[in-house]
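Note sheet for the following structure.
For this view, one protein chain was removed and the others were kept in their places.
As written, the chains take the letters A and B, and residue 1 is the first residue of each chain.
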Amino acid sequence: MTAGVSIRAVTQRYGSALALDGVDLEITAGEFVVLLGPSGCGKTTLLNIIGGFAEPTSGAVLIGGRDMAGVAAKDRPTTTVFQDYALFPHMTLAENVGFGLRMRGMAKAARDAKAAEMLALVGLEGRAARRPHELSGGQRQRVALARALAVEPDVLLLDEPLGALDLKLRRAMQDELKAIQRRVGTTFVHVTHDQEEAMAIADRIVVMNGGKIADIGPPREVYLRPKSLFSAGFMGEVNKVPVVGGKSALGPLAVPDGVLCIRPEAISESGALRLGPCRVEETTFFGTYLRAHVSPLAAPDLRLVVHLAQGAAPELGSVLDLGAQDFVVLEA
Amino acid sequence: MRALSWAYLAIAYAFVFLPVAVLVAFSFQDGRLPVPPFQGVTLDWYAKVLGDRDLMAALVNSALVAAVSSLIALILGFLAAHALARVRLPGSVLLRGVLIAPMTVSYLIIALGLLTVFNQTGVRLSLWTAGIGHVVINLPLCFAITYAAMGDHQKNAERAARDLGAPEWKVLALVSAPMLAAPLAAAFFLSVTFSWDEFIIAFLLTRFDVTLPVEIWSMLRSGISPATNAVGSLVFLVSVTLVVVLEVFVFRRAKT
Partner (left out) sequence: MTLAAAEKRLGWGLAAPALLWTVAFFVLPFLAMLALSFARMEGREVVAGFDPGNYIRIFTDWTMFKALLNSLEITVVVTVVSVVLAYPLAAIIAFRVPARWQRLALLLAVLPFWTSYVVRSYAWLLVLGQNGVVNKALLGLGLIAEPLEIAATRTATVIGFVHFFVMLLTLTIYANLIQLSPNYARAAADLGAGRWQTFRHVILPLTLPGVVTGAFLTFVLCIGDYITPQILGGNAELTLPQLIMLQMGRSGNFPLASALSVVLMAVVTLAYFASSRWLRLDRV
């Protein structure tokens, strides 16, 4: 029902291009892991290697402690939810969901019962006789999920499964996906380029860039304590101020050398790390906060993005004395 | 499994190329019969064929019939496709059916029907009557190809042109046709090859001036000869050149 995945020094080369560069990753059984990164970062390649759709140039993949070298996709304890769902258009929903069971030789009555159960799990009870073209995008996504879960895989792989849905539906599906994962207890490995989606569902986020792991950890940690500049920037907006020998464009700062990274919502008038007086250049109301561009008087060319409280209404051109209550310093 | 695949591919290519290879090889036969044993290489048959006035006349006729009938089929097909894709006409499914219908009918029947009408109305058979038949068979093709190629983004460009004040014929000539250049070219050249190669309609609907396939047919009636091989090889060479040119200049561009 569930198993851990060990990825050991996996490298994938396409000709001269390096898609994965010595990736090591331990996924524990029952964990919901999200591989996050821009397109071309290697996240989908890694998913394909786990699923058995591609063989790594070097390195090993173990599922439940078993080496998967030479094991075909059909014999692996993994199933995949594809980005385009790949539902079989000539089959009913029951036939789609029961396909894997049929391949395992289960009798029709038994697999119809199981299919009905799986369709109920994803909220599509009573639609067993429908065909995929009669469904909306979100419903197709659920069928793909039910089909992949019906064979009770140890590890479920999801390749940007929400990518084709509109924003509202995507947010709703995220919650559902998380709930279903809790219920079935299967290890989920989910690929996306949407960092909000990643934070909404992941137990652990693996940020990837250029075929390597740029950061790894629970959402809170990756967001608040990123281990690389790339990860800091990819997880959300960030103000970067280089610091050399305790000096920066803002004046002397009591932080180690590196790049000072401050999230816009960590800046306020009460923050402990003083940034000095800043002039308000522009403000935009964003609903939950007021987004402002400010430039420090000490460095008029520098622009900082600050999220002020919803009720704040500073005049353009007015000067605020700002500080950061939370920050990290990363290697440049 | 993999080895089996390659073996199958090799056998398939051998089967497909066998007659062509034999045809071309024995067009160089230095003897009277295009069958083994091979008696040496000569270009005499090519010289004979290229000097044959009837054959050359038939070749010119074929080219003319193919070019003119394909052009007419293309224009009629394009206009009809434009009308049916853009304007909601009553019974448009039926209209499409009528335009496509000749595609599902044997050429022999089309030819026989036309022959009946031409006989009854006293129309004399000529290259023109054969050309009429060729338009009938190529019109559905041109219509279907251009109809399938007309998408939404084209529709929007045409709207924009009308919005900017272009009269309908200018929309067609300056926007629709250039945007459809690749499918139009594909339809035209496909029509040309079909017409160029068509036998039964040309056979039944021509009398004194004939097209190349009909002329080759009459050559065949006097028995097998390396001269026929030479004609066949030449036609093959020309067609293949056309296909390669199309592949490189039209279809490759159409894809990007």
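General observations
As a working rule, a residue touches a chain if its C-beta (ideal position, glycine included) is under 8 Å from a C-beta of that chain, and two chains touch if they have at least 3 such contacts.
This one's a predicted model, so the numbers in the text were calculated from it and none came from an experiment.
Only one of A:Thr45, A:Thr79, A:Gln174 or A:Thr283 touches the absent chain when the whole complex is considered: A:Thr79. Residues of subunit A that touch the chain left out of view are 51, 53, 72-75, 78-80, 82-84, 86, 88-90, 99-100, 102-104, 147-148, 151.
For subunit B, the residues in touch with the chain missing from this view are 1-2, 5-6, 8-9, 12-13, 15-20, 22-23, 26, 33-37, 75-77, 79-80, 82-84, 86-89, 95-96, 98-110, 112-114, 116-117, 119-120, 132-133, 135-136, 139, 143-144, 147-148, 168, 193, 197-200, 204, 212-213, 216-217, 220, 224, 228-229, 231-232, 235-236, 239-240, 242-243, 247.
As a working rule, only the chains that are shown with their structure count from here on.
Subunit A and subunit B, compared by their mean Cα positions, are separated by 55 Å.
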